[in-house]
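Note that one protein chain of the assembly has been removed; the remaining protein chains are unaltered in position.
Naming follows writing order (A and B), and every chain is counted from residue 1.
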Amino acid sequence: MTYSAKLAALLGGSLLAGMAAAQDLPGSFDGVTVQAKLIGGQQYEALYARINEWQEATGATVEVISKKNHFELDREIKSDIATGQLGWCVGSNHSSFAPQYPGIYQDLRALLPEDALSGFVPATLDAATLDDRLVMLPRAQFDVSAVYYQKSLYEDEANKTAFEEEYGYPLAPPDTWDQLADQAKFFADPPDFYGTQYAGKEEAIAGRFYEILKANGGEFLNADGEPAFNSDAGVAALQWFVDLYAANAVPNGVPNYLWDDLGQGFASGTVAVNHDWPGWMGFFNDPESSKIAGNVGVAPPPKGSSGARSGWSGFHGFSVTEDCENPEAAASLVWFLTNEDSQKMESAAGPLPTRSAVWDHIIAEAEGDEYRSEALTAFQVAAEGAYPVPRSPSWIEMTNVVYPELQAAILGDKSAQEALDAAAEAATNVLMDAGEL
Amino acid sequence: MKPWRLPPHLLLLLPAVLILAAIVVIPLGLSLWSSFTPFRLTRPDTMYDFIGLRNYARLLGDAQFWSAFGRTVLLLTVALNLEMVLGLGLALLIERASRGQRILRTIMMFPMMFSPVLVGFQFKFMFNDNVGLVNNALQSLGLTDRAIPWLIDQNLAFISIMVAEIWSSTAVFAIFILAGLMAMPRDPLEAARVDGCTPWQTFRYVTWPFLMPFAFIAMTIRSLDVARAYDIIKIMTDGGPARRTEVLWTLISRTAYSDARMGMANAMAYIAILLSIAFTLIFFRQLSKARSQIAAEW
Partner (left out) sequence: MMDANQSSRIRKRLTRWALNVALFIAMAIICLPGLWIVLNSLRPTVEIMAKPPVWIPRELNFDAYVAMFSGVGAGGIPVLDYFRNSIIIATTSTVIALAVGMAGGYAFARYRFRGKSGWFIGLMLTRTVPGIALSLPLFFLYARLGIIDTHFGLILAYVAMNVPFTIWLIDGFFRQVPKDLSEAAQIDGCTRWQAFWRVEFPLARPGIASAGIFAFLTAWNEFALASQLTRSTNSKTLPVGLLDYTAEFTIDWRGMCALAVVMIVPALLLTYAVQKHLVSGLTSGAIKG
């Protein structure tokens, strides 16, 4: 704090004004109590410790009335909507869940001055805007995936010659989904070693399918909002999962894997290439948690047949409810938890920030740390092409009918086309039931 | 002081009835109502649209629902019966041990200390195909060189879930049957031995009839409490992959909260309630039959 104040004092007037505005927002809310529902988890606690600072600065009190993991919190917020218990003020939110909570959160653009929002990456604010309302401020928990790989495998001369002989192009970290599949098949040696892996259930696989579909030039919902993923691009995308599974290039348990299984699997050193989230950046290179520490390379997300990189992204944020009695205080807290200092702190541990200045800061910080620099460069490329899930309130419900069909194709119960046709029909029903079609 | 004004039995039952009415019956009424509506959690107004039996009608024609229903019945039947047999075996083994009864009985009850959520996590991890304990052990012992897809394969996934469920609940059967064994009068056993019965005959015609009510009471209690298995399945497979292990509870809870379609979920829940009532009544019947038999002999 003092450091940045000194720095500010040294710098010129206009910048000083901008910074002062950025530091000043909290305001004075003596005697106000703000109730908050926060996403729980050890890695978020450091940020929540900052709530004390905000309390001191504003004279308000924050009462954390709930702290749960996201799925539990989602359940709780839906129960609150159903029973009209929305008197609390600040809630953790996530881009994938946000469209499901219609109209319960205020437009933060109306609550915060223009310049308080100017530091955010504009694309992220757009993604947080639903029906022209900025429903949450994104925190430094921005997720978009990139490719982690075991460097030694790609540097091994024997691997290089053997790979080029078999596939006709030199071995290098994958730049397309097809290359990733080739390399995965090449490296796989089940049951001791696998080429790659993917999360095989729930929103996880639906999201991965969605991004490969987009990278192949397809779309999930067409311009009229109808499911359109059973196109050729969709079949090709699903076939990517099916082929890897049939070739035993992925562990045969993947249809039951979620993110934690992937991270632990890659850290165990039994997987060659892993398309995964930035949150694992530190974990994979830490000898305490990972057997391949020091041997990890990071490349940008692969391209699909259209030449575009995949970029399914999501982010955490904080929202202010419509029923909140002190929305200004709540907005100030939300802003404070996503301001530069907060983001610097959160992104120090690995997650990506949503403010441009913080990006510059962490890239400067990483200088000299080869791994971190490489990873940040890859994630920066990923972040540039990032896009959220379709902004339909029924997104999660659609994924719930789509993923069992994707699994059926992967397990060989159905062909890719049959599975996608069935999924599209089910998703159409979901949208019709919800009155969206 | 005149202790009772109300008929005393009513006064004594009153607390139980009041609590159960408040916590079970009233909420149940609310869910019954919502099962006749298209109630969505995220649109509270939909709670007031009465659509009659439409949810139920849709369920009747819903193949996925009925396959989950069938799978639930199958799981319950197989699991409860296996638990009974294994519980009986365990109880017999423990009863004849001459030393260390206290320790043995505590160990026997060990799985009951595990919260079902924990059992789910634990077995999911043990049955992991890549780094799980079971595959690691099989591979280290040279019994297989494949990664067996425990939680993926149609039958294996069902078996894995069953193993977790049986591990966690056999103790209930074992305790009741052990209690029965310990209460067993010695004379009939002696008589059987004097008459030259083989151990199997003694068991079949003397011991088992005596133990039956204990087995049925355990069965009834377990069937009242089967939804416990939900926590386990939810964490191990959540009904997947490709709906291969979908049971009523996983389907209901996904519909209710993830999809937010509470009205439909409650319609499913009501059909599930009928199922458990049927199971329970069957066991009650058998229990009272077995009881009256014993009482006559005692």
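Criterion: a contact is a pair of C-beta atoms (placed from the backbone, for glycine too) under 8 Å apart; a residue touches a chain by one contact, two chains touch by 3 or more.
Small disclaimer: the values here were computed from a predicted structure and weren't measured.
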Hidden partner chain, touching residue among B:P116, B:P149 or B:G240: B:P116
Residue of A:V64, A:A247 or A:L437 touching the missing chain in the full complex: A:V64
Residue among B:N55, B:T207, B:T237 or B:N266 that touches the chain left out of view: B:N266
Option from B:L90, B:A192 or B:V206 whose C-beta touches the chain left out: B:L90
Interface residues of subunit B (partner: the chain not displayed): 3, 7-10, 12-13, 15-17, 19-20, 22-31, 34, 41, 89-90, 93-94, 96-97, 102, 104-118, 121-123, 125-126, 130-131, 133, 136-137, 140, 167, 171, 175-176, 178-180, 182-183, 213-214, 217, 220-221, 223-225, 227, 230-231, 249, 252-253, 256, 262, 265-266, 269-270, 272-273, 276-277, 280-281, 284, 291, 294-295, 298
Hidden partner chain, residues of subunit A it touches: 37, 39-46, 48-49, 64-70, 72, 75-76, 79, 82-83, 85, 192, 259-260, 263-265, 267-270, 277, 279-280, 283, 287-291
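Here, only the chains that are shown with their structure count from here on.
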For the subunit B and subunit A complex, residues of the former touching the latter: 38-44, 47, 124, 128-131, 135, 139, 145-147, 149-152, 237-238, 240-243, 254, 257-262
Interfacial residue positions of subunit A with respect to subunit B in the complex: 74-75, 78-79, 81-84, 100-102, 190-191, 194, 200-202, 251-253, 255-256, 261, 264-265, 268, 270, 393, 396-397, 400, 403-405, 407-408, 410-411, 413, 433-434
